[in-house]
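For this depiction, one protein chain was excluded, whereas all remaining protein chains were kept in their positions.
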Amino acid sequence: MSSNIAALADEGRVEIDHVSIRFTSKKGDHLALAETRLQLEPGTFTALIGPSGCGKSTLLNALAGFVEPTAGQIRIDGRPVDGPGPNVGVVFQQYALFPWFTALGNVKFALQRFGLGKTELHERAMAALAEVGLETQADKFPGQLSGGMKQRVGIARTLAYEPKVLLMDEPFGALDAQTRREMHDLLLRVWEKHKATVLFVTHDVDEALLLADHVHVLSRAPGRIIRSYDLSASRPRAISRDFPDLLDTREEILALLKPEPAEDRGDVASVS
Amino acid sequence: MSSNIAALADEGRVEIDHVSIRFTSKKGDHLALAETRLQLEPGTFTALIGPSGCGKSTLLNALAGFVEPTAGQIRIDGRPVDGPGPNVGVVFQQYALFPWFTALGNVKFALQRFGLGKTELHERAMAALAEVGLETQADKFPGQLSGGMKQRVGIARTLAYEPKVLLMDEPFGALDAQTRREMHDLLLRVWEKHKATVLFVTHDVDEALLLADHVHVLSRAPGRIIRSYDLSASRPRAISRDFPDLLDTREEILALLKPEPAEDRGDVASVS
Amino acid sequence: MVDIRETSAAGGASSRRVVPRLPALVAGVMGSVASPLISFVIVLAIWSLVSALKVVPDAIFPSPWSVASAFAEMMENGVFFSDLGISVSRAATGFVIGASLGVAMGVLTGRVAVIRTVLNPFMTLLRPIPAIALVPVAIVWFGIGEGSKYFVISYTVFLTVWFNTHHGMEYIPDIYLRASQSLGASRLREFFQVVIPAAAPHIFAGIRLGVALAFLSLVAAELSGASSGIGYRLQESRQYIRTDRMFALLIELGVLGAIVDTIVHRIGKRIVHWQQS
Amino acid sequence: MVDIRETSAAGGASSRRVVPRLPALVAGVMGSVASPLISFVIVLAIWSLVSALKVVPDAIFPSPWSVASAFAEMMENGVFFSDLGISVSRAATGFVIGASLGVAMGVLTGRVAVIRTVLNPFMTLLRPIPAIALVPVAIVWFGIGEGSKYFVISYTVFLTVWFNTHHGMEYIPDIYLRASQSLGASRLREFFQVVIPAAAPHIFAGIRLGVALAFLSLVAAELSGASSGIGYRLQESRQYIRTDRMFALLIELGVLGAIVDTIVHRIGKRIVHWQQS
Partner (left out) sequence: ADTVNFAWTPNPQTPQVDVALAKGYFEDAGIDLNIVSFPSGREGFEALLGGQVDFAFMAEFPAVTGALTGQDFGVVADLARFTGSRIIGSAEYGQFETPADLEGLQIGTTLGTNVDYYLSEVLSGADVQAEVINASPVDLVSSLVRGDIQAAVMFPTFYANAKSTLGDNYRELRAPGYQVHFIIAASGDAIENKQEMMEVFLGALAKADADVKADPKAAMEAVAANMKGAMDVAAVETMWQDVDVGMELDDDLLNLLVSEGKWIVSKGVIKADEPTTESMRAYIVDAPLKAVAPSAVDLN
């Protein structure tokens, strides 16, 4: 595509420097994220995985500049984050579509920074919608879309924008398996083209293993990173015998996420 | 528990009789659900699976009495559904918690129909929260909970209410694998105790296979049932060699959901 | 005076109204066309009854028939239309001035902290001061001509529109601003494509209120320096104890206000259409 | 006059305010305590300047100092406190009557289709009719005593509170009603535990407006049949062209209204706390 801001391989370094986040309310303090140190190299794909309520969304919100860390500092390319900015694209857990724009209008909004002509703007936006399989829904308003459709519009919008750092909070949670697979392909395609730094929150271990270079597992609340994995398998990957490392890592992560002494209740999709 | 309305085995029959649903807007009609016939026997557990936007939520909304079918009729125990009612419990895709009540208050709201004493009400509500692992979050308001926590409060609320018919729209979408498994156990326990008729929308084929007696697969939009499976395997189940039927069914459904001529791109968790 | 519609989950044509759990038949018969008619027949019936009972003299609580004839009389001698024209043009001018200033100021106080800090306490103090109390001041400042009338009307409209716009601006859901800023929108674009649409329901609620207030303050505005207009005619009718005319004029004011309100409401619904889908 | 806060996604103590993109220093200095002060100093400075320039005679645009001395004078001869007491009690009584009727009626028209059908057109017609226009009628109906004053105040308060409550009731997000009805709540429980809390922000917005209006209509209410009260004193000062007193009284009205508004707003925020979390 026309812009190549994100193509500079040394842009998009994210440093999470001794960050912890605490919410205060009338009933006292609540540590949402325990002290966390993490560095994301430019152009890498990192997945975060952890139990519900452990602070994943909170960490993402801090990276995006929406929430201020209680302690520590977050830097992007050396500059401390002090608010939301154009360098960091976010796919929101709650979609965050503008209800006053159609699906197409929402995507166009993101494309306007490229200063395109009217026809090109329209064509690029339609192309972005087509990539998420919604070209026929372009004129619908968010209120008329199904849950999964809204999520895909949100994805199309953020990807079209080509940010240097891309934060995604359970972006595929409301999608069926097939659509989800298509979205995986799309995401990897876009990522390889623009080499954005991606941080991806998911509940699906397989998804993390299929997509990421690095997987970090968080503890129960208050979350902190308890294990990290580097995945070097080439893409496209599959969770199968062809990728034995991935299968091993999968077992390990699943065991980590189980809080009790791992009693085998047999309801895990235990691959033989 | 004290109520035994749902325990009468012949209550909770759901008949979906030639139902189709169409949305009209300025820009013309839109068929959200093609003609559908389906009968749910009392005390059975049925899963619906289908691509994004195919009309699953729409069908559930019609069953719950929120949306009126454009054609056909829905009957519960012989009586046509003409609005939301206490016989049908719903776990909402968007949680639908009352923001003015705490997590505990939301559950108490559902328990009030049992006319319990104050202490018992509190205890039962706390117990319901404990079952979804949120006993420590009882006093938080929905605005202070994480996505997965909200979903669990919604589940606790509806299960505590013990309806005859239980409709669930992607109830575990925002949960991590471990919590999801715990919720599966909880749901099956409650279901076996009260023999409610359950209709369950999910994107996760494995989840459908682990839980349901019947699985119906819907086509791309406008949705209609294209294949149905009866699962007789005893519970607890696992997607493993111990349950070869399930593995076969799984393959079939995954193939059904793939729209293109099944090219093996290798990114499916293809179990050998 | 709030008219914020929440996006309902299902919407659409066949969405079941959950609100009125009433026999469908009753609700059906009382459709939107029949509704005002039924209402007016009932009100008229009660009114006729009360005035027929003669608990108060006709000169003080006139019968519907004498009000109707006062109405006819004003129609006949042309006063009706000339008053209507002049009052509507005063209300419209005052409204346009007040509403544009109100929106502009609301945008400023809602979005710029310094301006908010300096002006809000002052505005809060102004709000409980009624327009009638300002009439003498208005006359001193703007003269006895149209100026003072515009001032009185636009003063009232301004405060209300400002208040609504201000709050609409202040309470824009963070999520929209976050999305916009993350998508690299310039401040200008954020303002016009996000802030304004997000605040639009509130702004429209304020404008709708402002329209009502423009008519409400007509009477106060036309107290001085006017020798025509509905407000003046009301004064005059009072001087000459023409209660029948007074009632006719009050009804005129009511009908006029209701019509304009309906139009504004319809326009608002069209512009802020996404709220209902 | 809308004060609906959307539940913001992050909230919490450390949530970053996304709204004002201003130098943090400026915003910091102008904290909430300093803010009104700065505002008043500026306003006072401008006022002194204008009156010092003597573009209009002091009798018509008084200086801050003459207003202050008029204030002192009223304090001294006790008029200030007796007026304050009587006006506040009138505003309070009128407000309580109007607001309770308004909430009750709003609940009815918002939730019961038959009542809505019969009453709404009539209410819509009443809204553009100002309280001052009803003063003569009020005197006839309610006497020259306190009755007519309560009527005028509660009439205005009633219409506004009704309007807000009505719309709050009508536009309760379907999702809450669906959840409630699916959870088998009785109509009573649905009403008190779902409808009322869901409409509460709107009802409070209406009540807040109603409080402002109770003060706004004091002047109209005390036009006739009163021999004390801020509104009466304003009339009296106007008769005798005591512009300094008029200004003092207007300021008194403004301060009084602002204080009560702040209190109501605070209470509302406490009660409808979930809107902000």
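Some notes on this structure:
Each chain carries a letter (A, B, C and D) given by its place in the written order, and its residues are counted from 1.
By definition in this document, a contact is a pair of C-beta atoms (placed from the backbone, for glycine too) under 8 Å apart; a residue touches a chain by one contact, two chains touch by 3 or more.
Every value quoted in this text rests on a predicted model; they were computed, and no experiment measured them.
When the omitted chain is restored, the residue from D:A226, D:A248 or D:V272 that touches it is D:A226.
Of C:V161, C:L223, C:L253 or C:V272, it is C:L223 that touches the chain left out of the display. Across C:F80, C:Y150, C:Y232 or C:W274, the single residue that touches the chain missing here is C:Y232. Taking the complete complex into account, residues 56-57, 59-60, 136, 139-140, 143-144, 223-227, 232, 235-236, 238-241 of subunit D touch the chain not shown. Seen across the whole complex, the unshown chain contacts subunit C at 56-57, 59-60, 73, 77, 135-136, 139-140, 143-145, 223-227, 232, 235-242.
Quick note on the criterion: only the chains that are shown with their structure count from here on.
Chain geometry summary: the mean Cα position of subunit C and that of subunit D are 16 Å apart. Each chain gets a centre from the mean of its Cα atoms; for subunit A and subunit D, those two points are 47 Å apart. Residue positions 7, 9-10, 12, 15, 18, 21, 174-175, 177-178, 181, 277 of subunit D are each in touch with at least two other chains. The multi-chain contact residues of subunit A, meaning those touching 2 or more other chains, are 23, 25, 65-66, 83-84, 94, 144. Those residues of subunit B that touch subunit D in the complex are listed here as 64-66, 83-86, 88-90, 92, 94, 96-101, 109-110, 112-113, 141-144, 157-158, 161, 163.
Note for the complex: subunit B touches subunit A at residues 23, 25, 27, 49-53, 57, 93, 137, 139, 144-149, 152, 170, 173-181, 184-185, 203-206, 210, 236-242, 254, 257-259, 265-272. Only residues 7, 11-12, 174-185, 189, 193-194, 197-198, 200, 272, 274-275, 277 of subunit C touch subunit A when the two sit together in their complex.
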